[in-house]
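Every protein chain of the complex appears in place save one, which is left out.
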Amino acid sequence: MKIVVAIKQVPERDAQVRIDAAGKWIEETEYALNEPDAYALEEALQLREQHGGEVVVLSAGPERVGTTLRETLAKGADRAIHVACDDLGARDALGVARLLAAAIKPEAPDLVLTGLQSEDLGLGQTGVIVAELLGLPHATLILHVEKTETGFTVKRELEEGWFQTIELPTPALLTIQSGGNKLRYATLMGIKRAKTKEVRSVTSAELAVNAAPVVLLEWVTLPRKQKSTQMLPGTAKEAAVALVEKLNVEARVL
Amino acid sequence: MILFPTLAEPQYFSLFEKLLFAALALTSAAAFWSRFGLVLDKILKSKQDPGFRLFPIGKRIREFVWEVLCQAKVIRERPLPGLAHAFVFWAFCAFALVTLNHCATIFGFGFLSPSGSIGRLYDYFAAAFAIVCSVSIFALFVRRFFIRPQWLGTKLSWESGVIALLIFVLMTSYLASFCVADASPSARILWWSHSLALLTFLPLIPHTKHLHLLLSPATVFLSRGSFAQIPPLAGDEDFGLVAGTDLTRLVSLQAYSCVECGRCTEHCPASNTGKLLNPKEIILGLRGYLNEYGPASAEPLLGKYNSQQAVFQCTTCGACEFQCPVGIEHLPILIGLSRGAVNTGTWEDQHGSRLFLALERGSNALGISPTERDRFIEKNALPLFDGTQEYCLWLGCMGAYDPKGREIVLALVRVMSYLGTSYGVLRKEKCTGDAARRLGNDLLFQQLAEANLQTMAENKVKKIVSICPHCVRTIQEDWHEYGTPPAVEHHSEFLARFVSQLPRTIDSGFSPDIESEGCGGFNPRIKPTAPEAALAPEAEQTTSTLRPEKIVYHDPCYLGRYRNVYDQPRAIVSLAGELVEAPRNRERSFCCGAGGGLVFLGEETGERISHNRVHELIATGAQTIAAACPFCNTMFRDALAATGDAAPELLDIAQLVARTLPQGGVS
Partner (left out) sequence: MSGILVVVEDRAGRISRISWEALAAGQQLAAQLGLPVSAVAIGSQTEALAAEITARPLAKVVRVEHPLLAQYTADGFSLALEQIIRTDAPAYIVFPHTYQVRDYASALAARFGQSLIGDVVDLSAAAENASPVFTRQLMQGRLNGVYRHTGSGPCFLSVQAGAFRADTPDLASTSAAVSVFTPTLEPTQIRTRPGEPFRDGTETIDLGSALRIVSVGRGIKDAANISLVQELAIALGAELAASRPICDAGWLPIERQVGSSGHTVSPKLYLAVGISGAIQHLVGMKGSQCVVAINKDPDAPIFEIADYGIVGDLFEVVPALIAVIKAAKQ
């Protein structure tokens, strides 16, 4: 079974967020593998362990993406494809999906996995659009994948603690939700073995897709409210009333 | 002649006797070599130890003399049985010439004439040892077979019984030879008894744990050179101790040297609290592996003879290695086994993975955003290190993120300000990698060490002071593999240098009328709500101010056994009250249970190590427990919480000092 895992290199979760001079994005910082993609990779590796085959990792972005690709090879992927692209930020979700779809198509995989969404833009669309462009059936928010005679049976997360089983034919595309599996840590053995694994580079120009965006990110700002603790004063009864109101209206968790 | 008896020797041996003896001797030697040669072969066929240096040889010789010839470790830990064993050993040494002579006489080459003055003197010398040895071996026999101490194991060792009997026969037959005449048949019988005992003993040596007679002097001499030393990995295919092919000569030698005395297990915190881990069994497991599979096998080490579960119960406290009288180095072996599991990804532990992932992605072992550390620094206006200050104050993960760890840091900061020390904290810190290192994740450790070394170089850090013995150890010893770390010391070492400048709570010539002069004067002891809440001069002068508070000091493993720092923290504690010792103290201190990365892993099975220790500390009757490590502090805090409200107070030594500082000082 050939599985392609599309991953993204994103700013580190704990990195400080500073808006750049142009006001359009954040300044260069430290980068890491997008965590939901780590879960997608884990799912792929487990499927390969059970059914054999190949796990190919794919990512678009500038040169620094190579480091993250090597990490995925160290975690166990068989080979990697780097879509060299320096203007990823200027493309919208459709544009990026076109790029990835063009790179995936010649691989003709049985299964394409992506993380549910990225930690920077958080659109959660790339995988869905890639499925559309490649004409693959798809499902999102997947926690568990099982291979069947005819395709795949997957466990999908629904709102409010509900789940659903979906059956799909092969080939298919799935976007993987975090937390479905236990992630594996990078090992010394993995890193040593990764040195000999292939990382193939293909430029965005070679893929020749339509890059003109229909949606533009005009500017970025810092949110007005910073997180601070609201202490609710008064008697027990007063505080309780205030709390329930806040939870209902402000935090909307009730 | 009765007053000064001589050793009786048969004057004449028949040809038959000579041939018989020769045949028996050859058989005995062959039986000996068939096993010993095999063991030697396995040891020599093991791969070489990377980074092993024979020189400087002075230290090796000194340790050899102290531990082997003087039997220091054997005696120190278990004095009476230890002394008994020492006598047996010394008797063996004394008997060397006697035995040689004994075998030579049958062929007419005897060189120690029992009637000559030298011979006689030597015979008496040996006889004295024989008496002492007989008594000792008898006592040891009674201990093993009748008293049956727990640490020798539940199975009775018949081979020990046989060996004891042989030694007894050897000694008594020698002594009896003084009481018979030279030419008498008794002399011949005694000579043959002695010989048979000898020839039976010889092949038994390599077939039993008495192999240590031959190996342990070498084992002690060929130690790695320092305590708990983790060897570097050699080359791209070395991932630690995975299979037989990874066993090195030192490891094999040590595995075969084990005398099964059980001192390691006796002091192991895991073994003492019902865990699977038993250090003696780990070593014997390796021996079993070598016996069955040998050093060229690809069979996993963690399988038939040892379990992964046991290995990951090790807190790396080092009590085992510290105690071992034959020079076995348990820690490189245990960590080698963890390395083998972690570096190859065969260790699948939920909490372990989470720890590694937190360190992979972030900067600290707790998985907390570094903005929390920034906020802590900002809120307390800690100066940033800019290369001009004398010390870099290393916060560490606990000091930066744990509420109690932060209190310790702030207490130290108060003291440093009081002393006028110039210091700064780094803008960014990454975990030193202690937990990753002890759990065997070399990839992660290398990344952390290299990143930190670079930060040190960039910031021009020359001296570090830290509240955490784990950080200190990792910086000083483990980072060495990837670069040159700055000088580092623990805050107890730092504070101890200024003991004379720091105020004492208890003045020996105390009188309540003495006017307070700020530091060094009378400071009434009141239980503060927070360490920083200093003492008001107009406080109560009654209650317990007249009797100094009892403070029991707990030696952290990584400060005590690992770094040999015992007196400096005690000097600090003595400033604040009456120092009380726990029964298991100094080198015998009992671990708090956090080390080896275990504090980040799931719950322990069996009794909690920290609870075991806390009960011991409470039983001293002290009002305060003094800690010198933020991990000990956190483990004890949990354990004390389970004890109830009457629990003693728990403070770090920095907090003890800060408490005595005059209020309104520099802060």
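A few remarks follow.
We just call them A and B in the order they show up, numbering each chain from 1.
The rule we apply is simple: contacts are C-beta pairs under 8 Å (C-beta built on N, C-alpha and C of every residue); 3 or more make two chains touch, one makes a residue touch a chain.
Not measured: the values here are computed from a predicted model.
Touching the chain that is not shown, out of B:R354, B:R427, B:K463 or B:K550: B:R354 (per the contact rule at the top). Contact between subunit A and the absent chain runs through residues 11, 13, 17, 19, 26, 92-95, 97, 119-125, 128-129, 131-133, 137-141, 157-169, 179, 213-223, 227, 229-232, 236-237, 239-241, 243-244, 246-248, 251-254. Counting the whole complex, the residues of subunit B in touch with the unshown chain are 351, 354, 366-368, 398, 401-405, 599-603, 634, 637-638, 641-642.
Please note the rule applied: only the chains that are shown with their structure count from here on.
Those residues of subunit A lying in contact with subunit B across their complex are 12-14, 16, 32, 35, 182-192. Residues of subunit B touching subunit A in their complex: 233, 236-237, 239, 342-345, 348, 350, 352-353, 356-357, 360-363, 369-371, 441-444.
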